[in-house]
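One protein chain is absent from this view; the other protein chains keep their places.
Right, chain A next:
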Amino acid sequence: MASASLSEKGMVESMAPGTPVVEFEHVSIGFDGHEVLRDVSFRVEPGETRILLGPAGGGKSVLMKLTNGLMMPDSGSIRVFGRCLQEMTEKELFEMRAHVGMVFQESALFDSLNVEDNVAYRLHEEHVSEEESHARVVEALRFVELEKAIAKFPSELSGGMRRRVSIARAIITKPDLLLYDSPTGGLDPITSTTIIELVVKQRDVSHATALLITHRLQDAFTLATHRWSPTKSAMEPIPDHGLDPGTKFLVINEGSVVFDGGTLELTGSTDPWLRSYLQ
């Protein structure tokens, strides 16, 4: 991206060493008497990509919204960039969110704005000049290979294109934390691979911390086993069946964490439910 933005002050750099970017401690939340998340604890270290797996309706999207302070838990504590969300004022939460990029399940693009204005939304809020804003939008759209759609409206785009615009909107200010809520949900396998390739590219180029929800195990393992090749400008398998050390998994079932660890631990797990889920 062209020049400095608010987020480039670097929330991660300003944190004390050893502080996780995201930390859940005994978090529970329920709606209408039904507990959606139960005693969830985990931490995401700087530069880590944490993949959230689990059956639909297990509370993954709620967990994502909790991470961004869009919801507050009934009990437990959530710390993002070392600060407890429940202790922050609404104003502080909005400031914190300026350092977090979020890709929504259904893209959530502003349908009355064109692609350029959608992607530049945060820049406009920060009163970045029109020329700089346009340059950075073009760069972000080039990253997701969609610069030709700059003048189109969301209703004129396909599902995959909307998801890519949503990614461009999330990364334009180089956030320290990226939240992908089912970025491949409802897309065909080819488009899903394109989106996953963008996530890998973003992970290996910016080294930002990320949480990603997916229902497709294939996408999750692609993320763990592939890397971005700048020379080929494409995703490639890590040689010798290698694994990305920064990519870890969190499996949630019926609101509880059933697995928290790396790729090898996940594939080698003997837990009967986990084995049947992975098969």
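Just so it is clear, a residue touches a chain if its C-beta (ideal position, glycine included) is under 8 Å from a C-beta of that chain, and two chains touch if they have at least 3 such contacts; residues count from 1.
Heads up, the rule we're going with is that contacts and distances are computed from a predicted model.
Peer 1: Which choice in "Phospholipid/cholesterol/gamma-HCH transport system permease protein", "Phosphoribosylformylglycinamidine synthase subunit PurS", "NADH-quinone oxidoreductase subunit J" or "Sarcosine oxidase subunit delta" gives the name that UniProt lists for the one chain left out?
Peer 2: "Phospholipid/cholesterol/gamma-HCH transport system permease protein"
Peer 1: Just to verify: which one of A:A108, A:A135, A:I150 or A:V258 makes contact with the chain not shown?
Peer 2: Of all options in A:A108, A:A135, A:I150 or A:V258, contact with the hidden chain holds for A:A108.
Peer 1: Which of these touches the unseen chain: A:E95, A:E156 or A:D188?
Peer 2: Within the whole complex, the residue contacting the unshown chain is A:E95.
Peer 1: Looking at A:N68, A:S133, A:T247 or A:S269, which residue reaches the missing chain?
Peer 2: Result: among the candidates, A:N68 touches the missing chain.
Peer 1: Using the touch definition up top, pick the residue from A:K60, A:R122, A:R163 or A:K201 that touches the left-out chain.
Peer 2: A:R122
Peer 1: Hey, which chain A residues sit against the chain that's not shown?
Peer 2: The list for chain A reads 65, 68, 70, 90, 94-95, 97-98, 100, 102, 104-106, 108-111, 121-122, 125, 169, 179.
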